[in-house]
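Only a single protein chain was left out; the remaining protein chains are all shown in position.
Letters are used for the chains, namely A, B and C, taken in the order the chains are written, and counting of residues starts over at 1 for each.
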Amino acid sequence: MFATIKRLYHQFGSPRYFYDMTGKMLPWLIAGAVLLIIPGIVWGLAFAPPDYLQGNSYRIMYIHVPAASLAMGAYVMMAVAGVVVLVWRMKMAEMVARSIAPIGASFAFLCLITGAIWGKPTWGTWWVWDARLTSMLILLFLYIGVMALNMAIENAQSAARATAVLSIVGAVNIPIIKYSVEWWNTLHQPASISMTSSSMATEMLIPLLLCIFGFYFLFAVLLIMATRCEILQREQRSNWVRQLVENN
Amino acid sequence: MSELLLHVKGLSCERDDRMLIRDLAFDLHGGEILQIEGPNGSGKTTLIRILCGLSDDYEGELHWRGQPRHRNDDRFRQEHLYFGHLTGIKTSLSPRENLRWILQLKGVGERGPALDTAIETALEKVGLASYEDVPVYALSAGQKRRVALARLQVEPALLWVLDEPFTAIDRKGVAELEALIQQHASRGGSVLLTTHHALDIPGLRKLQLGLGGGQWALN
Amino acid sequence: MGTELNPAAVNPAVVKPPSMAQGFNAMLRRDLVVAFRQRSDLVNPLFFFIMVIALFPLGIGPEPSTLQKIAPGVIWIAALLSTLLSVDSLFRQDFDDGSLELALLSPQPLFVLVLGKIIAHWLVTALPLILVSPVLGVMLYMDADTIQATLCSLLLGTPVLSMISAIGAALTVGLRKGGVLVAIIALPLYVPVLIFGTGAVEAASMSMAFGGQLAILGAFLILALAFAPFAIAAGLRISLNG
Partner (left out) sequence: MAFDNFAEFLAMGKHGAYVWAAYGISLLVIAANILAPILRQRALRIDIQRKIKREKLES
């Protein structure tokens, strides 16, 4: 088992192999995303029963929860890619890490916007300093910090290494920030308002799971498309890219 | 033939997608002086930064006194002296304070008075006898440069890595520095320097960079 | 070249193996001397801290009850912004005159030198703030043990702030437009320290026990002391690698 992971690791380390392989995988991933998200959303919007407490506004959950888990997962993935960049100095990892940041940031932003919109009918205000929303806001700032540093450094390699250090430091701080924000939130707002009703009926839960898996497929698709651009950008001098560009 | 100090094999370096140096290989023994020549932007400073350990953006092998560099990194750091474009001299400090800090950074054993006498004699040799405690910002450009050059007098090092050491020095200073370099080589140390200045040092080896596509020529 | 040191010039065996203490002391002492020679860097963050705090009563109104309520946040956010203001001078000058390169090439481990540098920077910029904060506390109608809580929380928290901003400074030292970038990088990481710092002061203002918050600040301090120097050293090596 370990040998195959090692082999895959080295194979996917070469930009050309990564480009070709992901090109083949892309259609399947897109199909997976569509086949999961469309049914999940339609089921969640149209067929899931209204919540006895919140009526229909809870249906925003089918976008909000996947976005939240993706924003968090993407940051951790960026930190792991950062470790690979710093320890094994793999160029491919640099390109993947660089492409994750904007996607993760958009999902963090999406999570905040949908959370705020969901909050309006539920709590009567657009923004509530709820522990999870506040942690997500700080996560978005962390993303912005990583992207700002990435743009500030011209040399692609030192940019990748600098952002790797920053995303690792950020990843170490995420649990600390989460814990302190939750402590701060309970201090100032004892009545903790839960976003969703306590026990979720299965008709509500299954579409949510479909959406979450679907969003992870979607994330894979977006990441692969962005990383392939990064490969063309950084490998444009190599002749495999030149042939690729010339014959189509 | 004295001890093999620096052994470079298959060293290539790429800088923003163009090949600066390709498969450079040379050996530097004690007593040898190697001048690195080439037009601006040909990778002289980049090579210097790679050889002295400031930059690790290269492929290839670097050995110091028979061992690969990553294994005896501490020893290499103690046994070489890097003299860059920016001399590392802080203008708000006096020459004595600057040199003391640099020597302590190098892990020099001496303490207190022994260190001070060594610094004083070094400053004397570069003609800064009565300027030991004058803040460097009050010195002239030439004197500032000589404060940095005083490091060569006092800092213990086998290999000198000098990047454009002759800039901003008058004719007398150039002659003194050339003599110093030769003296260091004659006592078993080796010198690696970049300069546009025509050096008249017997037995000088030259490494030509910037011949296009990372080519190089060693005489 | 007849001085005792020079036989070592060719045969470095005489050189003592590098000791961490020597490197640490050398860097700490030199930075303190440089800081005292350049008064302005020393005093600016202090004036900024005082002025920012003085602005709040003007902006929000002089009623003691409101000022007392916002005092913990005001003092802590002012301390946070002053740290940000003073962090640029941490590596920038050494980068410009080349002594940062010498530090990188030293046989002494870099994280020890960096630790010396940050402690010197903290002594020069953050300690004056802490010493002056009681006066400002009185200005914001703080009572005695709230001021005591402010002092303790600042004493434990500002080194963590300095270390976090040093990570940002190390990553951006080589860039021309580093200034604002350090703030964008460091501010999100300040949040836990800010929360527990103001938490301690608030608890004291409501005359509750604030030992817990200080304990957590102490934990952050130890975590920062253990890990930050390595991240800073890595950041410096990357910035100067170009």
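Keep this in mind: a contact is a pair of C-beta atoms (placed from the backbone, for glycine too) under 8 Å apart; a residue touches a chain by one contact, two chains touch by 3 or more.
Just so we're clear, the structure is a prediction, and the values are computed from it rather than from any experiment.
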{"item": "Interface partners of the hidden chain - shown chains only, full complex considered", "value": "A"}
{"item": "Which of A:36, A:65, A:81 or A:103 contacts the chain that the document leaves out", "value": "A:103"}
{"item": "From A:36, A:67 or A:181, residue that would touch the chain that is not displayed", "value": "A:67"}
{"item": "Contact footprint on chain A, counting only the chain that is left out", "value": "41, 45-50, 54-57, 59-60, 63-64, 67, 102-103, 106, 109-110, 113-114, 117-118, 120-121, 218, 221-222, 225-226, 228-229, 232-233, 236, 241-242, 245-246"}
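As a convention for this text, only the chains that are shown with their structure count from here on.
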{"item": "Most central chain, judged by mean C-alpha position against the global CA mean", "value": "C"}
{"item": "CA centroid of chain B to CA centroid of chain C, Å", "value": "34"}
{"item": "Euclidean distance of C-alpha centroids - chain A vs chain B, Å", "value": "48"}
{"item": "Mean-CA-position distance for chain C and chain A (Å)", "value": "33"}
{"item": "Interface hub residues of chain A, defined as touching at least two other chains", "value": "155"}
{"item": "In chain B, residues with contacts to at least two other chains", "value": "57"}
{"item": "Complex contacts: residues of chain B adjacent to chain C", "value": "52-57, 74, 77-79, 82, 84-93, 97, 100-102, 104-110, 114, 117-118, 121-122, 125, 135, 153-158, 183-184, 187-189"}
{"item": "Chain A to chain C touching residues, read off their complex", "value": "86, 138, 141-142, 144-145, 148-149, 152-153, 155, 158, 161-162, 165-166, 168-170, 172-173, 176-177, 179-181, 183-184, 187"}
{"item": "Touching residues (chain side chain C, partner chain A) in the complex", "value": "167, 171-172, 174-175, 177-178, 181, 184-185, 187-189, 191-192, 195-196, 199, 220, 227, 231, 234-235, 238-239, 241-242"}
